[in-house]
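Right, I'll just put the structure down here and ask away after.
All protein chains but one are shown at their positions in the complex.
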Amino acid sequence: MTAAIETVEVSKGYGRRLALTDTTMTIPAGRVVGLVGPNGAGKTTLLHLAVGLLRPTSGTISVLGDTPGAGPETLARVGFLAQDSPVYPRLRVGDHLRAGTWLNPHWDGEFATRRVGELGLDTRQRAGTLSGGQRAQLALTMAVAKRPELLLLDEPVASLDPLARREFLQTLMEVVAGHGVSVVLSSHLIADLERVCDYLVVLIAGRVALSGDVDDIRASHHLLTGPQRDSLPAGQTIIEASHVGRQSTLLIRTTDPIFDPAWTVTPVTLDDIVLAYMKQARDAGVADATPGLAVAS
Amino acid sequence: MTRFAWLQSRTQTLAFFAALAALAVAAAVTGVHLSHLYNDLVRHCEVRGNCQLGISAFTNHYNFLQGAFMLLLRLAPALIGIFWGGPLIARELEAGSYRLAWTQTVSRRRWVITKLAIVGGTAVVAAGLLTLTVTWWYRSLDSIDPNMYGVIDARDVAPIGYTFFAFMLGALLGAVIKRTLPAMAATLGVFVFVRIAVQQWVRPHLLSPLHKTMSILSVKDFGFISSNGAPVELTARGSSPPGPWELSSQLVTSSGHVATGAERAAFVQHYCPAVAAPPPFRGGPSHPVAAPPGIREAFDTCQQQAAKTFHVLVTYQPASRYWTFQWLELGIFLALGLVAAGLCFWWVTQRIR
Partner (left out) sequence: MIEFHLDPTSGVATYLQLVQQVQQSLRLGLLAPGDRLPTAQQVVASLAINPNTVLKAYRDLEREGLVRARPGLGTFIVGQLPRTDPQAQGRFRRSMTEWLRKARAAGLTADEIEAIYRTSLRDSFAEEDIA
C-alpha cells in the first residue's frame, strides 16, 4: 500500500532557521495517525509540506505517491484543515459551501449541507461570527466534503473547549467510519488524540522519536518498579529511569514477557510513554546541542 | 475559481459601482445643464461681441463639481490600488486563509491569475466608466480651454492605465509584504512616486519636441531681473502657438547658444545703464515709486537693441499630439502594470513556499 506521507531526508528552513532537519519517515495510509510532538517540533511544517503549501529546502516528500501540490489532481486527493481552522470571516457559511462546490470537482454537497444542518449552523451567518468550535466544524466539513483520500489536520482541537473537542473528534471518527479516509492529525498533547489514533508518530526537534501502531506501542512498554540493579535482560530497552534510594522506576520497551519476580509491573498510559520519549529526546538534545540551530514549528 | 473570486470581491465591487452610478446621475443632470449654458453663453458670443465675458460666466458655473470631478479622477487610481490591490493577497496571507484557499482543488497559478484578472478587470472597467463620465462632463469646458496638456492625467484613457498599474502594484506589494496595512501604505507611496517620475522625467522625452524662434519684440514677457544683489539680467519668455505643452523658453544669442547669465548681465550693463542702476527703492505698497523721467524711452531702446542681439527659443509639444501622449501614457502604465502582475504571479507561485 502506498504510504500516506513519505519523506526522505527532508529539510525545511525559514531563512537560517531549520524547522525540519534530514527527516526520513513513513506514515502509513488507511490509519488514523497521531502526529505528536512539542511545540516547535516541525509538525506544522511537515503538514504544510505534505499539502504543498511549502516545498522542502532539500530532500523529497511524497504524499499518496505524488509530489504534493503538483497540480489539481494531487490537490484533490488531500484535504487539509489548517491550524486555528481558517475561514473567510466576511463570507457566510453558505458561501463557504458554494465556494467548495466551485473549487472542488468531487465536492460532496449533500454531505456538506447535511453536516452543517446537524451542527445547527445557519447558512446565512457570517463565518466571522461563529464560535471556535463551530468554525472548526465548518472547516472540517469543507475538508471532508472535498472527498479526499487523505485528511491532514493541524492541531485541530488545540483551541477548542472540552465539549467542542469531543464533538469535533466524534465528527471526524464518523467520517472515518463512513468514508474510510486516511487521517493524519497533529497535536502537542497525546491525550487529545489517544482515543482516536491507531498509529502514532512522535516528532521531536524535526526527528521521529517513536513511530508505530498504538496498540503495539502500548503492549511493548511497561513501567517497572523494584530494587535498583545494573543490567536488564537483552531485548529490554530503558526509555526513562529514575532512582530513589535503592528503588528504581523504569519505563522499558520490550516485546518479550517480563518474568523477573523482583519487579512490580504497572501498565503505562500512552501519555506517559510519549512524555518519556520527549524527555529522552530533550536530554539527548541538551547533551549534544548544536549551537545556533533554532527550531521552528 | 472565477465565481469564487467574484464572490470575494462582490461587496467592494457593488459598493463602488453604486457610488459610480450615483456619480453618473449627478454628472448627467449637471452635464446637460452645462451644455445649455454653453449654448447660451459661449456658442454665439462672437455675434454679441463679448466672448471674454461669456466664457468667464460659463466657466464659473459648477466650480465645486469641476474641482471634485478632477480630484476624484486623479485619486481614483490610487484608491483602487490601495483598497482593492493592496488587500487582495495580503489579507489572505495575514489572516491565514491562504491555507484554505490554496488547498482546494485549484492550483496556485490559477488562483492568482483568476484573482488578478477578475478583480483587476473590474478595476479597469470601473476606471474606464469613471473617466468616461468625467471626460464627458468636462467636454464643453474643455472646448474652451486651449491647453489640454494640463489635464492629460485626468481625462480620456490615461486614468485607465494608472488604475491598472496601481491595482497590480498593490497586489504585488501585498504578496511580498504579507500585511494589509503596510502593503496599502507602500502601494500609495510607490504609486505616487512612479506617477511623478513618469510625469517629470519620462513624459517630456517621449517625443522630440518642436522648436519655434521668436523675436523679443513679439514675446509677452520682457524685462529685467536681479536677485540678492546680483547684477541685473535681461529676461524674456515667449509663448508658443495656442494649446501646446510648453517645455521651455530660452533666450539664445544670434550665434545660436543659450545666453548665459553673464552675457545677459553684460548686455544690460552695456546697453541699458539706466535700467541697470535703478533709483534706490523707497516705496512700499502705499507709496508706489514714481517712474523716473526718461526711463520709458530707455526701456524701449534697450528692447530694440536686445531684439538685435537675442532671440527667444520656445520648445514645445503641439496640441495635435495630445492623443499620442494619451496613448503613450496608457501604454506605459499598462506595461508597468503587466510587469507588476508578472512579478506578483512569480512571487505567489514560487516564493511563498
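For clarity, chains are labelled A and B in written order, and residue numbers in each chain start from 1.
We adopt the following convention: contacts are C-beta pairs under 8 Å (C-beta built on N, C-alpha and C of every residue); 3 or more make two chains touch, one makes a residue touch a chain.
For clarity, every value in this text was computed on a predicted model and none was experimentally measured.
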> Considering the complete complex, which visible chains touch the unshown chain?
Replying inline: A
> In the full complex, which of A:60, A:228 or A:264 touches the chain missing from this view?
Replying inline: A:264
>> Using the document's definition of touch, tell me which of A:51, A:99, A:197 or A:252 contacts the absent chain.
In response: A:197
> Out of A:158, A:173, A:241 or A:275, which is the one that touches the chain we can't see?
Replying inline: A:173
>> Need a quick check: the contact residues on chain A for the chain that isn't drawn.
In response: 31-32, 166, 169-170, 173-174, 176-178, 191, 194-198, 214-215, 218-219, 257, 259, 261, 264-269, 272
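Keep this in mind: only the chains that are shown with their structure count from here on.
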> How many angstrom lie between the CA centroids of chain A and chain B, rounded to a whole number?
Replying inline: 59
>> If we count contacts the way the header does, which residues on chain A are in touch with chain B in the complex?
In response: 48, 51-55, 69, 71-72, 75-76, 78-80, 82, 84, 86-91, 95, 98-100, 102-106, 139, 142, 146
> Touching chain A in the complex: which residues of chain B?
Replying inline: 1, 3-4, 7-8, 11, 95-100, 102-108, 110, 353
